[in-house]
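After the structure tokens below, expect a handful of questions from me.
Only a single protein chain was left out; the remaining protein chains are all shown in position.
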Amino acid sequence: MAAGHDNEMGTKGSTLEHYLKSPTLLILVFVVLGILVARIMGMSTLDTIMTVMYFMGIALSLNIIMGFAGYVSFGHAVFLGLGGYAYVLMVYFIKPLADLQNTGYGLGAFLVAVLAGLFAAAVAASVGAAVLRLRGAFFAIATIGLDFTALYLFKAVVPELNPEQFFGAQIILPADRIVEKDLVFNAMFLTLVILLAVNYYIRKSPFGVGLTAIKEDEDAAEVLGVPTTMYKIVAFTLAGFFTGMVGALFSLNGGGVDETLFNLGHSIDMIVMIVIGGLGTVLGPVIGSLIYFELYDLLLVHYPGVNLIILGVIVAIVVLFFPEGLIGLLRKYRVRGVRLRDVLE
Amino acid sequence: MEEILVVDGVTKRFGGLVANNKVSFSMRRGEILGLIGPNGAGKTTLFNVITGVYRPDEGRVIFKGEDITGKPPHVITRKGIAKTHQIVKPFNDMTVLENAMVGALFGKRAHQITIGQAKEIARRSLELVGLADKADEFAVKLTLRQKKMLELARALSAEPELLLLDEVLAGLNPKEIEEALEIIKKVKVERDLSIIMIEHVMHAVMNIADRIVVLHFGWKIAEGTPEEVANNPEVITAYLGDPRYALRFVKRKGGGE
Amino acid sequence: MRRYGVSKYVTGLVFLIIGLLVGAGIAMSSPGKTVTKTVTQSSVVTVTKTITPAAQTTTKTSKPSGFAGTIYIGTTISLKGKFAHEGEYALNGFKVAIKWLNDVHGGIKVGDKVYKVELKYYDDESSSQRVPELYSKLITEDKVNFLLAPYSSGLTKAAAPVAEQNKIVMVSHGGASDSIFKQGYKYIVQTLSPASTYLRSVVDLIAEKDPNAKVALIYENAAFAATVAQGAKDEIQKKGLKLVYEKPYEKGATEFGSIINEAMAAGADVLLGGGHFADGTALVQQAWQLGWKLKGIGIIVAPALAEFKQQLKDAANGVMYPAQWAIGVKYSPEAAKKLGIEWFGPTNEEYLELYKQVSGGGTPDYHAAEATAAVLHLAKAIEVAGSLDSDAVRAAFNKVDIMTFFGRLKIDPATGLQVGHQMVVVQWQSGEKKIVYPPEAAQASPIYPAENWYKR
Partner (left out) sequence: MDLSILAINLVNGLLWGIILGFAAVGLTLLWGVMKVVNLAQGEVILLGSYVAIILFTQYGLSPLVGGLAALLVGLVAGFLIYWALLHKLVGKVERITLKIEMSTLLAMFALSIALLNFYYYAFGSEPRGFGLWSIGVPYVRVLDTTIRTNILLADALALISVAIVYLFLDRTILGKSIRAVMQDAQAASLVGINPVKIKLLTTVIGIGLTVFSGFMVLLFEASVTPEIAHKYAPLSFVVVVLGGLGSVVGSLVAGIIIGLIYGFSKVVVSLFNPRISDPVALSTAFIVLILILLFRPEGIFGRKR
């Protein structure tokens, strides 16, 4: 079988060929197509799709640092907030950017969101260089600290920017700076596709292997030649960048921001989706976010009031008994001699 | 013959404790160097200094004529030094093959090879250490001996010129030790390696090493062929404690037990 | 080996199908599915949380016979979270208005057709996080014709961009903050008096009684309360009172030890401010527990709710609050006739009766009243417009100048700000709410200084 494997995977090692052989890729393509079909055929409302894309977006963003490198960032909502505030403040105060965001079938909004993402990424890179020296719970606690630091700083700074209009940390965009939903959809969709591609590429690249090695045993990885510090910072920065972009477009969708964007609740969403779906894969967060979306709705319908209590219990069961999540669990099995992990990655 | 590694006056302190005190030695390409000494002598610390995990307080490490002192571990690994861990550190949730692939991807040819090529390199290393049939198992399921061999395969995948083995034989039974020694010998020839090994299994290291360096409380107290070291009175009193042991090692070496 | 190859394809196929299913799954999160879900949800929440059988009939099962169709009005209510109290009153207020429109008024007359009104709502959990999503849902999935804003300025601000994006008229009943109306939004109109006017009459009252009063202004640092405070500050200056201490506190604050101590150190003897129910109650409670010798207390929002009295008992007596409306106000069809404007909606007596039916025996506070008024305001505008088109209705709002049980309603055409309605001052006296200001509306004279407040 080992020999057969050799032939399958190809000793010539064409990277492209390697990517194309993965059924995962096909699944991902179908997920993207599903979103498009739902949108174009009008089978599902824009807001439902936006919510699905938002969930998927934040899960896949956090996945880069939590799923691959094993650093559980409990305060990751900080980048959601940074991205959101960066976006709204930019279009609030800078007229050219406000004009740009309405152009090019959503490409303009996408570009402004990239700027917002870059701001989040810059913070992630500089802060990451410091906090990524910490491991495990200390890292988690430090990110929570970051989140609250940012929250309170924004609460302090935002009202000063325009004392007439901004109270607390709430900003709403003036009527002429709101973007049509269709354009926001396009920008979000583009972001999601790129995010999926980045996740998939990382998973299949030496970078991803290095991150996984860091997750398994950072010291061993370091000695084996993995440039751990650099890899961690790059992963954290990427995660910050995409979370920031999603946060920016999420705020644009709502026409404004307030401090709830920093809520630990958002971090909770991200972590739960990854934990349910399975750490360290691309499919994990994708499936996890879909399950979470459905679960959330389902529990809401049948058990209103206690829905989130049940969710907590489900998470506990997953953590205690299926610590690797759905995909992680499937990866361990074979179907008719084929290791599912070959198909699921 | 060219000197592949020069350790020049390396001192490493941890607070008040001096783990390495002006340790100097050099080794030639193709040599197997044994590094022995009682627990706490500073052997693993010295490995960590060579691989860049620790930065020495004084002294230099020169690899192939280049000063690599204080460079980060991943840079040093890429220059051609690989190390196995005293306590095995397999990546438990990765397969054996993937474990070895990490070595290949971040070893000498880091960033120059594709995943496919890395797989092939990894596979060859696994074959060398006799783990080819376990390639698709998760590392967590291996026995201790297999894990030790996996450490070796992972290091080999990096395609090093200098291999540092930290107690690779510890915890193995006599039969496994013999097998492991055979593998090390085979690997050395096939890969044209230079090897430094920390070892407590005395007869093994006496048997396999060309030269031996003895550390004691951070100091180098002796250096030479196994016979010279075994007969060195300082080593005998400081390390072996009982002269009769030394005699037995020499006999074994001569008799090829 | 061949077997391996084949099974690999089989597995690949299986996963292809899974992929298709996942893709289709997203596609099938179709309007029908989600709508039924969430609508059920809202009704489930309703049943468990708020409505009594009587109210259910008004909103859900009034027969469409005789109506040309149904006008759907969408909103979110804070059934959970920090505005849960205010939210519950607002919901009952909406239901009263709808009951009156459908059962008493006989439906909204649009041109020559008569429409029934129905309310669709979700629980926003008092969090602005959920508001934009829920309003989008109301517009795109539930296809509501018009919107009512959520309770509180913060949530109204969160909902406003969505209404604007979709060009749907939204009537604000609990978002008093002026700043919303200065952002160029075209589709938001206000039914209640803007925040900047809230404490104005309280300040006037105090200035009449005690020109030397030393005022401490302690308020929540959020859109609504900060605007109220700004309005109060302007009025304090105008009337020549002394503002000796000013402090905004964070949302969700419950402990006021150092703030009250600072204000006491500054020598303040009048406390003005507050924010919403929770913080306002805590502020008064702790001022009392700390023995602050206050002559006058004017707190926004919190004292209007019956729960304020339940929690504070004797400490509630003497506390004043500005109200958009209070039981006992004297707006009537006759008063409307005197002003030469039209009367619309139930009279005050009818209103109290209807509210009792809807809430299962409850009495309304001004949060309920402003909610009712908002729906009446909207209904009138629809009738004036003679169309269900949002732009037409928005234009009609500019022409509406009516009097209701809630008072006069008239907006500033440019901004949508309410300019017709006036506030009253209410004071807790011996466990009862009494309108004490302005004199022409007063039921009792104000107790100032509140001698007994800090003595026990």
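Every chain is named by a letter (A, B and C) in the order it is written, and numbering of its residues begins at 1.
Here is the rule we use: a residue touches a chain if its C-beta (ideal position, glycine included) is under 8 Å from a C-beta of that chain, and two chains touch if they have at least 3 such contacts.
Just so you know, these numbers come straight off a predicted model, no measurement behind them.
In the full assembly, the chain not pictured is in contact with A, C, by the touch criterion defined above. When the whole complex is considered, the residue among A:M41, A:A137 or A:M230 that touches the unshown chain is A:A137.
Only one of C:G291, C:G361 or C:P439 touches the absent chain when the whole complex is considered: C:G291. Per the touch definition above, the residue from A:I94, A:M230 or A:V319 contacting the chain not shown is A:V319. The set of subunit C residues touching the chain not shown comprises 80-82, 84-85, 126, 221, 246-250, 252-255, 257-258, 260-262, 264-266, 277-278, 281-282, 285-286, 288-291, 307, 311-313, 315. As for the chain not pictured, it touches subunit A at residues 70, 72, 74, 130-131, 133-138, 140-142, 144-146, 148-149, 151-153, 155-157, 159-160, 264, 268, 271-272, 275, 305-309, 311-313, 315-316, 318-320, 323.
By our rule, only the chains that are shown with their structure count from here on.
Every chain gets a centre from its CA atoms, and the centre nearest the mean of all protein CA atoms is that of A.
Taking each chain's centre as the average of its CA atoms, subunit B and subunit C sit 74 Å apart.
Counting partner chains per residue, subunit C has no residue touching two or more of them. Listed in rising order, the residues of subunit C touching subunit A in the complex are 1, 3-5, 7-8, 10-12, 14-16, 18-20, 22-31, 34, 37-38, 40-41, 44-45, 48, 127-129, 131-133, 136-137, 140-141, 154, 157-158, 160-162, 164-165, 177, 179-180, 182-186, 221-224, 226-227, 250-251. Residues of subunit B that touch subunit A in their complex: 51, 53, 72-74, 77-78, 82-83, 85, 89-94, 98, 101-103, 105-107, 110-111, 113-120, 123, 132-133, 135-136, 154-155, 158. Against subunit C, the residues of subunit A that register as touching in their complex are 1, 3-4, 8, 23-24, 26-35, 37-38, 41, 43-52, 155, 159, 164-165, 167-168, 170, 172-176, 178, 180-181, 253-256, 258, 260-261, 263, 265, 286-287, 290, 293-294, 297, 300-301, 304-305, 335-338, 340, 342-344.
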